[in-house]
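Below you'll find the structure, written out as C-alpha cells, and then a few comments.
The other protein chains are all here in position, but one chain of the complex has been omitted.
For chain A:
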Amino acid sequence: MDILNFKDRLFNKGREYGFSDMELYYQSNGKFSTKIFKGEVDSYNLAIEGGVSFRGIYNGQMGYAYTEKINEEAISFLLEEAKENGKIIDSEDSEVIFAGSEHYEELTLFSEELASISADEKIALLKKVEAECFALSEKVSSVNYCLLESHDTEKMIANTKGLEKHERGNVVYTYLSVVVKDGDDIKSAGKLTLSRNFSMFDPIQLAKEVVDEALSALGASSIASKEYPIILKNTAAASLLQTFTSAFSADNVQKGKSRLAKKLDTTIANQLVTIVDDPFLTEGFMSRSFDSEGVATKRLQIVEDGVLKTYLHNLKTATKDNVESTGHGTKSSYKGTITVAPSNLYINPGQSTYEQLVENEPEALIITDLQGLHSGANPISGDFSLAANGYLVKNGQIERPVNQITIAGNFFTMLEQVESIADDLTFGLPMGGYVGSPSLKIKGLAVAGE
C-alpha cells in the first residue's frame, strides 16, 4: 500500500474518531548480512522490513500505536489502540504535534556507490579478512565472528500540521572477533568497523589489528589491588561514556534520575573536556537532519571546557524548562514512544598521541576493554565497578597484559579527574546513540585484582 495514500486515509478517519492533531511515522529498512566461517558462507540474511507508528491527541492526551502489518484493517487498529492508550495518560506534561522548523540542514546520508556493492563483493571481503587472520599467526584457533551487515533505511514523518519530512541513509559495518590459543591460555579480541565508504574496509589492516590485540592479551594475569593511574583506551572510554549519556537527558533530569540536575553553567569536568553532539557527522551512524518529532537537528556543545552548557531536550522537556528543543526527541523505532537520546555524541579529541599518554607514566594501567556495562554501572548514581582487561605500564613501557581485574569509580568524579586527552577519537557500538571518545588519562581508579 502506498504510504502517502495510507496516511491521508488514516488522518481522515482519525478526525472522525475525534483526534485533533495526528502524526504518522514510517520506517522501512532493507538489510543484508552475511557471516563467514572457515572459508564458507555460514549465514546469509536478507530483510525487507518496515512499520508505521501513529500518534494523535485525543482529549488533550497523546495516544500511540504501531503496526508492522500495513493493510486496510490497520487503519482502525491504529486509531482504536491509540485512543485507548491516550485515555489512560494522566501526565500533566502534554506532548505536541510539531508544525516544523524554519530551516533543516541538507545531509547526504545515502551513498549510491555503497548501495551498488554486490553481495559477492561483500563475501569476498570477509573471506579475505578471515584467511588473513589465520595467516597472521598459528595461535589463531578460531575466527568466531567474521560478519558484515548493510542497512538501507528510509523514514518519513508527516502530520496534520503540515509537516512532511523524508530521509534515506545507508551504512555498512563489519564485526571481526578472533580467538587465540597458547596451550591452555585462551584469549579473544573483536572490533566493529562502520562506514558509508566501502573502500574504508581494509581486510589486511582489520585482521592485523584484531589478531595483534588478541595475541597481546596472551599470558595475561591479574595485578595487585590498589589505586592506579588509568589510561582509558578510546574504545573503552567510548563504551563508558555511552553508559552515562542518559545523565545529559533533560527527561532524566526532570524526573530526578540524573546527577547533573541543577548543574547547568557549573563545572562538571576537567577544563580539558568538551563534549559535543553532532547530528551532521559525515560518518555518523545516528546522523539526521530532523529528529523523531520533526524538529531540525543542530550541532551542540553539551560540555564546553568542563562547563555543562545544556541538557538534551525534546519538545516536551523543552516546554517544561522553558527552552527550545535541541532536536533530541528520539524513537528507537516505530515501536517506541518519544524519549530523549543523543545523535553522534563524543568527547573532543586533544593534542597528544595515545603513545604520549603512555610514555609519561612511571606506573599506570591501560584499560582496553570493559565488560558488564549494562549491569556493573549505574547510570543514575554514576557508580561503576566493571570487569576489565588491559596492560600494565612501567616506566612508560607496556610491561604485560592484565585480566581478571575490576576497575571501580564514579563517572562524574572521573570526568573531573581527566588529566589529558589523546587525538584518537573512535566510536563504539551504536546503541541508542552513537558515542565516541579519544583515549583518556585519568588520575586514578580503584583496581581490584589479587
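Criterion: a contact is a pair of C-beta atoms (placed from the backbone, for glycine too) under 8 Å apart; a residue touches a chain by one contact, two chains touch by 3 or more; residues count from 1.
Everything that follows uses one rule, which is that contacts and distances are computed from a predicted model.
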Q. Which choice in "Sulfite reductase subunit B", "Peptidase C69", "Exosortase-associated EpsI family protein" or "Carbohydrate ABC transporter permease" gives the name that UniProt lists for the one chain left out?
A. "Peptidase C69"
(Q) Touch as defined at the start, partner being the missing chain; which of A:K13, A:K257 or A:K443 qualifies? (A) A:K257
Q: Among A:S188, A:T319 or A:N360, choose the residue that contacts the chain missing from this document, as touch is defined above.
A: A:S188
Q | Identified contact with the non-displayed chain, of A:G336, A:G396 or A:G432 | A | A:G336
Q | Touching residue (missing chain; options A:G63, A:G169, A:G306 or A:G329) | A | A:G63
Q) List the chain A residues touching the unshown chain? A) 37, 40-51, 53, 62-71, 77, 81, 84-92, 119, 142, 144, 179, 186-188, 222, 225-227, 255-257, 259, 335-337, 371-372, 374-376, 378, 380-381, 383, 385-387, 403-409, 446, 448-450
